[in-house]
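The block that comes next holds chain A.
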Amino acid sequence: MQTNLADFIKDTPAGREAEAILRACMHCGFCLATCPTYQLLGDERDSPRGRIYLMKQVLEGQEVSARTQVHLDRCLTCRSCESTCPSGVRYGRLVDIGREVVDHQVGRSLRQTVFRAGLRKFLLSPRLFGLALGLGRLFRPLLPESLRRNVPPRHDPGAWPSARRTRRMLLLEGCVQPALTPSINAAAARVLDRAGISLEHVSEAGCCGAVSHHLGAQAEALARMRRNIDAWWPLLEAGAEGLVITASGCGAMVKDYGHLLAGDPGYAAKARRVADAARDIAEVVAQEWPRLRPLVQGGRLPVETLAFHAPCTLQHALKLKGGVETLLADLGVRLAPVADSHLCCGSAGTYAILQAELSQRLKANKLAALQAGKPQIILTANIGCLTHLQSGTDLPVRHWIELVDQALG
Partner candidate 1 sequence: MLEPKLFQDLMAAVGAQGLLTEPEDLRPYECDGLSAYRQVPQAVVLPEDEAQVIAVLKVCRQAKVPVVPRGAGTGLSGGALPHAHGVVLSLTRLTRILNIDPQACTAVVQPGVRNLAISEAVAPYGLYYAPDPSSQIACTIGGNVAENSGGVHCLKYGLTVHNIRRVRGVLINGEIIEVGNEALDAPGYDLLAALNGSEGLLAVITEITVKLTPKPQLAQCVLAAFDDVVKAGTAVSNIIAAGIIPAGLEMMDQAATRAVEDFVHAGYPLDAASILLCESDGTPEEVAEEIERVTKVLEAAGASEIRVSRDEAERLKFWAGRKAAFPAVGRITPDYYCMDGTIPRHTLPEVLAGIEALSKEYGLRCANVFHAGDGNLHPLIMFDANIPGELERAESFGGRILELCVRMGGTITGEHGVGIEKINQMCVQFSREELEAFHALRDAFDPYELLNPGKAIPTLRRCAEFGAMHVHHHETRFPELPRF
Partner candidate 2 sequence: MRQRQRPSPKALQKLLARLAPHFGERLVTGAAVCAQHGHGEGMREPMPPDAVVFPLSNEEVALAVRACYEEDVPVIAFGTGTSLEGHVQALHGGLCIDLMRLNRVLEVSAADLDCQVQAGVTREQLNREIRDQGLFFPIDPGADASLGGMAATRASGTNAVRYGTMRDNVLGLTVVTAEGRIIHTGGRARKSSAGYDLTRLFIGSEGTLGIITELRLKLYGMPEAISSAVCQFHDLAAAVNTVIMAMQLGIPVARIEILDERQMEACIRYSHLDEFQAAPTLFFEFHGSKKSVAEQAEQMQAVSDENGGSDYRWAVQPEERSRLWKARHNAYYASMAMAPGKEGFSTDACVPISRLAECLLETKIEAAATGLHHSIVGHVGDGNFHLLIAYDPALAQERALAEDLARAVALRAIRLGGTCTGEHGVGLHKLDFLRQEHGAALGLMRAIKVALDPRNLMNPGKTIPEALPGEIESLHE
């Protein structure tokens, strides 16, 4: 498209990046076909093309108000549009830049600001979160239905294997995963142990930064990223093979570290190193599959039919479409077909809280598609999707690595 960026942004790195992305957009509209919010709302302003156009207005100096902000807030950042776009528009990057500019110009109401700050505080404090969760579990039967559905029961994580292997990989624990579902990382550690790899906790590292980043607290996000890099980089240099991530949402964030810290001379190179070293558990397991597959004992699988929900971050951000399904099929289990599998479940990090209505509609559609093939269990690859989907169904929803762990016995 023709662009004419305004002076305030034209010559900044962000402005130049945004302009290049805008020029790649042909305004063809293919992206509308796979955008979950456009499917629900049928309004150009809630489509990737429309959002690109809104951001173009802002960057070209048009006055903007909360009207534009609402539509950017409604974007799931699922990046399904990037997978569909033939011109290679990097929408994810543009929406980061656009949101920052718009939020800066429009601001937020006091209520919104307080709520968002509170949300960050709550999610990023393991003690606070853990305490709330613990209480929630304790008083589960007394909770109202809506809240109860969001408090998953605690599953026994099982034993963490001793650190006996020569090959080592680092584990990103994340902010909420250890409290909500400690069984996932434990299962991952056990599976990798069978493959001859020891998975290490790195206690100095914390949240990947996604929560802060997507809630507009850029400085906080960058601080967390630096903290993580300070914790991981030395270990990678000392011989850890990679950084394993069991939540695709976090994986997508870490993969962007190089890009987000490109302007920081002290961290740019290390950030790129960390981003390169980051791997989703699916990639690692696929690589080690020749060693793991023979260890699968017949008759160990607890289910015959399952449905796999591929998170947006896995498909569109990490571009690892189909990998998990291949592994699962190889185990001999039947995968129920899932219609519209490219569409977001509506979790999208904090979206489920901030855009509850749209999120619920997407969840309902996704569960209908997942359950149509009558699976016995739903598997996924991201903690956000997992808890979100579990809140809407009585079928068990688990991380797929737990099934592999069971299969290995």
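Regarding selection, all candidates are chains of the complex that A comes from, given by their letters.
The criterion applied here is as follows: a residue touches a chain if its C-beta (ideal position, glycine included) is under 8 Å from a C-beta of that chain, and two chains touch if they have at least 3 such contacts; residues count from 1.
The shown structure was predicted, so the numbers you read here are calculated from the model rather than taken from an experiment.
Candidate 1 is the partner touching chain A in this complex, chosen from 1 or 2.
Residue ranges of chain A in contact with candidate 1, taken from their complex: 1-4, 23-34, 42-45, 49-50, 53-54, 57, 62-65, 67-68, 84-89.
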